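For this view, one protein chain was removed and the others were kept in their places.
Naming follows writing order (A, B, C and D), and every chain is counted from residue 1.
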Amino acid sequence: MPTGNIERRKLLKLIGSGATSVALAGCQGTQQTETTDGSSGSDSTATEQTSDDGSGGSGGSGGNDFHFIAGQVFGTLDPAEQVDYTQGLAAQNLYDELITVDAETLQPTAHIAESWDTEDEGQTWVFTLRDDVTFSDGTPLTADDVAYSLTRMLELQRGYSSFWLDYLDPSNITVRDERTVAFEFNQAYGPALATFVQFYIVNSAVVQENEQDGDYGNAYLQNNSAGSGAYVLDNWEQGNSIEASAYEDYWKGWSEDSFDTFRSTVITEESTIKTTMQQGEGDMTDQYMGTQAYAEMDSYSNVRVPEVPQLQLFHFPLNCQKAPTDDINVRKAIAYAFDYDSAVNDIIGGGGVAAGPVPREMAGHNGDLVPMEQDLDKAKEFLDKADYSVEEINEIGLEHVVVAGTELQRQMGLLNQAGLNELGIDLEINPLQWARLTDRATSAESTAHMTNIFHTAKMPSPDSHTYLMYHPSSFGSYISQSWYSTDEIAATLEEARKSTDLQSRLEKYEEAQALIVEGMPSVYIANPPYRIGINENVEGWQYRGVMSFDWDVHSMTRSGEGRAK
Amino acid sequence: MSYVDYLVRRAIHSVPVIFGLSVLIFLISRVIPGDPVRLALGPEATDQQVAALRAEMGLDQPLPMQYVDWLVGVVQGDWGMSLRTNNNVFSDIVARLPATLELTVVTLFCAVLLAIPFGVVAGTNKDRWQDHLSRITALFGVSMPRFWVAIVLQIVFVVSLGLLPLSGRLSDGVAPPPAVTRLYLVDSLIAGQFGTFVDAATHLLLPTVALGLATLAQVMRLIRSDMIDEQRKDYVLAARAYGLPNTLIEYKYMLQNAFTSSLTVVGLAFGFLLGNAFLVEIVFAWPGMARYGVQAILYQDFNAIVGVTIVVGIGFVTANFVVDLLYGYLDPRVRLEEG
Amino acid sequence: MADPILEVKNLHVHFETHDGTAEVINGIDFTIERGETAALVGETGCGKSVTVKSIMGLLPSATIPEGEIRYKGEDVLSLSDAERHSRRGKEMSMIMQDPMTSLNPVLTVGEQMMDVLKWQGRPRLSLSKLVRDALSTGSKAEYRRRAIEMLGEVEISAPERVFESYPVELSGGMRQRVLIAIALLSEPDLLIADEPGTALDVTTEAKVLDLLDELVEERDTSVLYITHDLGVAREVSDRINVMYAGEIVEQAPTADLFANPQHPYTRGLLESIPTLSTGIGDGIEGHLPDYTDPPAGCRFADRCPHAEPACYDAYPYPRQTGPDHATACHLFSGTPARERHESLAAERVDIGTAPWLAGGDVAGGGDAPGDVSADGGTDQ
Amino acid sequence: MNDSAYTTDSTAAAQRDRDLDDPMVTVENLKKHFPLFEGILQKKAGEVRAVDGVSFSIAEGETFGLVGESGSGKTTTGRSMLRLTEPTSGRVEIDGQNVVDLSDGELKRFRRNMQIVHQDPSSSLNPRHRVKSIIEAPLKIHDYGDSEARLERVEELLDMVDLPREFMYRYPGQLSGGQKQRVGIARAVALNPKFVVLDEPTSALDVSVQARIINILEEIQEEFGITYLFITHDLSLLKNVADRIGVMYLGRLVEVGDVDSVFGSPQHPYSRALLSAISTISEEDELAKPDRITLDGEVPDPREKPSGCAFRSRCAHEFDACAVEEPDLYERGPDQVSRCFLHDDRFEEGAEWE
Partner (left out) sequence: MSTKTTIPFFDTESAARKERIRQLKRGFRTFAGNKLSLVGLAMILTLVAAALLAPYIAPFPEHAGAGVYFDQASEPPSATHLMGTDTTGRDIFSRVLFGARLSLLMSGVVLSIAISIGVTLGLIAGYLGGTTNTVIMRVTDIFLAIPPTLLAMAVVAATGASLFNVMVAIAFSWWSWYARLVQGEVLSIKEDEFIESSRALGSGWMRTTFREILPNVVSPITVKATLDMGFVILVGAGLSFLGLGAQPPTPTWGAMIAQGRNYVTSFWWIAVFPGLAISFAVLGFNFIGDGLRDVLDVEVD
């Protein structure tokens, strides 16, 4: 895969931080939690925590203990419901996904499914499973478990089930033999393989045994794990902590320095997280605190803060169906008035200016696209060409929605306000709670003129940064707040989905990007870097493209005696 | 007999208050414009998913029906699911209530305990320096935003001096004492874990100060003015005329009356204290119900909002009931007069 | 007679107010002999209560620039706080006016009586005594016995029940008896009764007064009786001091006062009282002077129908107008009742004779206005 | 004191020759019961019969005195008559109009004919209003002329109660008790009412002030022929102001009669006891009242009235019949009735009674 657009500086840093390589594709979990909770590090109010409660019990006792500090609660432990990063963290360590992401190529790769094939021109996908995988109760993982787990997701209709709901009927899941399972989609479905990284397999026998009122064991899985993952749940204290210990017969095996137990406690206060890390009480933080916090942690002798590019876009979608942003010249004026440099350097403090909707490091990014720069003269030119005068614009009132409570979001608003101020445009900043924001995104009339959005891919495919943003069938979600598409864009994106060949699919996506950018439906601002705090004595951490995959504790080891203090 | 009557009547009076409170809060929470269902399902959710969950949560019902369903659930201990924690609100609150109780009760207790001698001294030295000092201190005490005091305390005692822990209920690595009351101060003593007790107490210190300063001031001023009122009472003059020692008159004769009339306001002060706990818990990352409430509100997690508000309402009503109870105990007029 | 139990000499009491110094008591003198009941009579705001509180030492906010209060010959104003405290209640006690408010509502009658027995006269709480009392059931029982006995003495029919009761459970009459019982607990030699019974219904008041009379008679207690009601004073006292605006305007043995009222204020007052046998008078026009700016001369001059310009300037020192009868009015001539006024007497302010004496044949007595005391007078 | 226009003249005095055949005020069987609530659910558990069947009449220009101890229901009687508290039943005819039947609107208009002077002058005047607006209030309510006419009337009234006109701009807090009560009187008579209830108008005042107030009231009565109901606990005072009096005990009139008859020869044991308790300032008065009669205990709780004769629990003459039924009023003189079985020759105990 091409790695050309990774700057050398970053690559070095990346390597230095312990990642072996970075390539394209990959994705991170849901956007929603990230913007509300993820960035909540800078505002404690947005999430839950109990700093201390969970640390008792098995946590500190002997053994090699991995302590993760999460900024938000674990809402559910059912892998069929997981959407956000803490839920992903739990699933990743307690269960196994059908397909995983290759740490080196960041492409979908074999995991529980050791091989696969397509039939009917990409409409049916057939997976062959490994034969050495056992659940934590010792029973082997079979095709029945896979079929049950997927049926379960489709029936529960929670979590990432939306990846398949429109394309796959539960009756079209077939178990061909103990190790083979086939999914027959309604149409050729190119991204299917990528989507299965979000498909975790449960022990069908145990779950079925514990079904209540047709809940597919949902209640049972809140307090128990029934997976084949590296760790088995010991204790979950709602809102406070989870504790798990190693499954000895895990199919990937164990090394000397692997962690015997892993626990995750919830702390939302940035200051507390920093203190905890500084005192050598924690092994790893999440990536959603304020820029300042990582800078500070980096200065601690016992903590390192790797900074790597990630597959994320920060932008302001411009509502193209609402005056005055329905005028392309107004949109261009807004885009040229924005101070990208300050946004990246002063506010985000790293990463690069975005070039189009698809993150630059993602496979399928159109390398021909050029990042925007502030140019007030051009902005004025476009404004002069626009159908609306400045007075008219001010009369209508431009609204910029930011997510309430976080410093970064607020500063982005202020920066935008300052830029537009130069054009004589008054901008109203409207901080909204996330729920309100998503609610407003359901119709073009209620969607704001612009909205701060962090958009992380959900799977290792550019599909989510194109199809989900600019295909009319995707409209109504917070991701598609531009309400912008053309027949040409739509057709190109549909072709991409149907194509089973990776390379031609990526080409289609690149084509679509060029078409999209012409319409200036967004102010594409940045591809922010990925930063987390790690105790110096933890090794083996890698950035793995999909949210929470990089917190696979099994892949990490302890060097030295205990945590670095 | 009539004391019991009185108490039962007071208790019965609070029922419509709680009921009305639930209606009020229920209505407020349901007009919250965000879409809780989308929030729970994540961004990729399809319309079917949304509709299904909506039906499951009963949100497609008319409001009165939703209320009835909710009320029935409440009575059965099912307070609905929190959209944020995905857990039963009741168990969420039960898990967090002890922390809030520990904070508020300890604060109230300390505030009242300190307010009594200060109030008596100020009241019996009206217009002397003791009184002026107490007045100025009190006015400062009630004028500073409690959340800001909390931050300033953190800057001074944690950041600059490094004397006290920044936040939370216990230091990392200190295991909570075996749960009996879930109040760490009490539990650690029961278990004989003195170290844990000290740790819990040091964590409690700053939040208590931040939260209690204004309450202390409020109650102190109240006791002062009630003491001044008492001084004008005939029975005080009588007691002096009988040659009783001043200390006895002040602390036995006057204080009991003064405190009785201050009591009703202590009940109200508890309400304010609870209200401010919402801000102080946030600052100190106190893992209590108030913090849960703020987050519920910011997250528009309406079952949790309703739950927390009801519990706070019940707490307030209970506090006032306890006040009534004490009032009746301390003032025989309430107990003995019929009607 | 033996030396008096209480002698008040030239007592002045001042208060500081926003509007200046209020000269509330302006040089009063009176004496109570042992076993005597003296009354201090005056209307609202005349300074009765202040006088009483000065005697008891219960006026912390006032200043006493001049004067002596001699209790059994000893000037209590010169005593230390502790010494005064030790006499309070034990030597001289007080019955408060309003039975509804003078008992602590939150303590039982018994508790309040026991406190008096336990702590009376002690300047401060002592821990050792607290402990000793808590440990010793004997002394507690003794206190209780004594308290209940006292309740019996004030003719309370169920003393044990009343002992356990809170004031709110008792009727007004009952409470007034309790107040009397408390005041008499330590058998004081001087009892100050501040309008006891005024707050009660007439039939109850009459009973309480009779009871009190009996009790002090038995004990030979001296009583200073404060009242606004001349009728009551007539019934209970041996000697009456009439007070107006912080001064004693007339003092005389009870019978003499009613037979031969002299001061225009006394006469106006008597005239105002509705009677059964005669009519009701016209009352006294006007109101009390401002204590912060009192007239230099007679404080009653403003309201006095006989006032002459001189009355406003010259201080009407009390003068002897009959045997054991002193009146502070320029209408009367006589030797100063107090030595300190001799220089004033030398100035001889003369405004003439009281009109009711002018045509009369009995010097210093006789024809009272409106027939009020005419008959009473002849009876003497 | 001041020679005013209200001094007694013969025509006014003649008017006081009462004409009870055509009374100004008639009260028939007036009752006022207050419900008593008890228990957790506040059920009605009985009632306090504060006024329990009171009947009397007052001739025009006459003063009827109502005397009794606290809790006797005298004040409630006065208030019920003016419908300041709604009477439970009975008839109150004032100037030929049954007040109990009046609708709210009619009652409001009729109020100009009946007024009240309250006991406590400090509380009966609104501390936030100036004297002028206090006295002007009834004039405004009943549309008395324009502001000039009203001002003139206020000045007139101030003169009438002997207050300087500049007091108009003072607040009640700046007046002495007697002055306040004069304002209260001025307000009550502002509209020339036919009937005024004087509810202990002087009991909060010093005697020297009381006399002035009584004089003013009498002057006004003589000038305008107002009918007074004078409520008080002070018998000596009543002796001086009333033409006829009624003695109340626990909601019932126990004795009614001409003032001289009742004072000269009280018939009911309670009246006697009351009279005997008066403190006097002269030997003559001492002789004029009965010898001290001590009553047992105190007035019972009105909620727990004794059966039969309510007074029997304190009466020295109580006998069996007293507990069984309540005595009626017995004619004891040309204008004197008394409610006591001692007057009944059915019982031999009556013989003891002179």
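Please note the rule applied: a residue touches a chain if its C-beta (ideal position, glycine included) is under 8 Å from a C-beta of that chain, and two chains touch if they have at least 3 such contacts.
Since this is a predicted model, take the numbers as computed values, not measurements.
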Checklist outcome for this item: In the full complex, the chain left out is in contact with A, B, C, D
Item to check | Sole contact to the chain not displayed, among D:101, D:156 or D:301 | outcome: D:156
Item to check | Options A:208, A:292, A:442 or A:555, residue touching the unrepresented chain | outcome: A:292
Checklist entry - If the hidden chain were put back, which of B:121, B:236 or B:297 would touch it? => result B:297
Checklist entry - In the whole complex, what residues of chain C lie against the chain that is missing from view? => result 18
Checklist outcome for this item: Missing-chain contacts on chain A, rising order, are 42-43, 45, 270-271, 290, 292, 296, 339, 342, 346, 404-405, 407, 410-411, 413-415, 417-418, 420-421, 426-433, 436
Item to check | Hidden partner chain, residues of chain D it touches | outcome: 2-5, 79, 82, 84, 107-109, 111-112, 114-116, 118-120, 123-130, 137-138, 141-142, 151, 155-156, 159-160, 164-166, 168-171, 184, 187
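We adopt the following convention: only the chains that are shown with their structure count from here on.
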Checklist entry - By C-alpha centroid distance to the whole-protein centroid, which chain wins? => result B
Next on the checklist: I'd like to verify one number: the distance from the centre of chain B to the centre of chain D, where each centre is the average of its C-alpha atoms, in whole angstrom.
Outcome noted: 54
Checklist outcome for this item: As the complex stands, chain C meets chain B at residues 53, 56, 58, 85-90, 93-94, 96-98, 101-108, 115-116, 119-125, 166, 168-169, 179, 182-183, 192
Item to check | Contact set on chain A toward chain B in their complex | outcome: 30-33, 36, 44-53, 55-57, 60, 73, 75-76, 81, 83-84, 157-163, 165-166, 238-240, 267-269, 271-272, 275-276, 279, 281, 404-405, 433-439, 442, 458, 468, 477-479
Item to check | In the complex with chain C, residue positions of chain D that touch it | outcome: 1, 69-70, 176-179, 206-215, 233-237, 239-241, 263, 273-274, 276-285, 288-289, 292, 294-295, 298-299
